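I have a structure here, written as C-alpha cells, and I will follow up with some questions on it.
Note that one protein chain is taken out, while the other chains of the complex remain in position.
Our next item is subunit A:
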Amino acid sequence: MSDSDPRNELVDHLPALRAFALSLTRNGAVADDMVQDTVVKAWTNIDKFQEGTNMRAWLFTILRNTYYSSRRKVKREVADVDGVHTGNMAEKPAHDGRLQMNDFRKAFAQLPDEQRETLVLVGASGFSYEEAAEMCGVAVGTIKSRANRGRKRLAELMHLDDEDSMIMTDRATVAVVAANGSSAF
C-alpha cells in the first residue's frame, strides 16, 4: 500500500464514526457493528471515494445508509433506548454538570432519527448545512428545519425555554469547544 492510499486514513475517522453511530443507534454494541460494516464497505469501495474530498463526510454517508437500511430490515430490535446510551456514559467519572448531561442524553435519544442525525452533523460534528444536506440527500432547507425542530424540542425537554434554567459549566464547555475546533473543517 502506498502512502497516498486513502484507506490508510480510515483509522483516523473511527472515533468520530463510533460517536455518530452511537447517536443514531443509541446502543453501543449495535453502533460498533455498524461502524464495522461501514469500514468494510469503505474499504471495498474505496475507488468510489474521490480523493481531495471530505473523507469523513463520505464515511458518515455510508454509515447512515447502513443504519437506515438495517433499520428497515430489523424494525426496532433495540428496545432499551435511553437505558443503554445513558448506561454507557454513567461509567464516566463524575464532573460538574453530569446530571444535566444525562438529562440531555435522554432528551436527545427521544428525538426522531432525522433530527438526531441532523443535530449531530451540524451541531456537534461541524459540518455545514450544505454538507449535511448532501450527505442526507435532502435540500438545505430541510436540514435547517430539522435542526430547528430538533433544537426546539431539546429546549422544551430540557426546560431551556425559561432563560438560564440550565447553566453549563463554562470550563468544560470551553474545553470541548476548544478541542472540537481542531476537528472541524
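One rule holds in what follows: contacts are C-beta pairs under 8 Å (C-beta built on N, C-alpha and C of every residue); 3 or more make two chains touch, one makes a residue touch a chain; residues count from 1.
As a convention for this text, contacts and distances are computed from a predicted model.
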| item | value |
| --- | --- |
| Complex member absent from the view - protein name from UniProt, among "Ubiquinone/menaquinone biosynthesis C-methylase UbiE", "ABC-2 type transport system permease protein", "Regulator" or "Extracellular solute-binding protein" | "Regulator" |
| Of A:M34, A:L59 or A:V120, the residue in touch with the unshown chain | A:V120 |
| Touching residues on subunit A - with respect to the absent chain | 1-2, 5, 7, 10-11, 14-16, 18-20, 22-23, 32, 35-36, 39-40, 43, 46-47, 89, 92, 100-101, 104-105, 108, 119-120, 123-125, 144-145, 148-149, 151-152, 154-155, 158, 160-161, 163-164, 166, 168, 172-173, 176-177, 179-180, 183 |
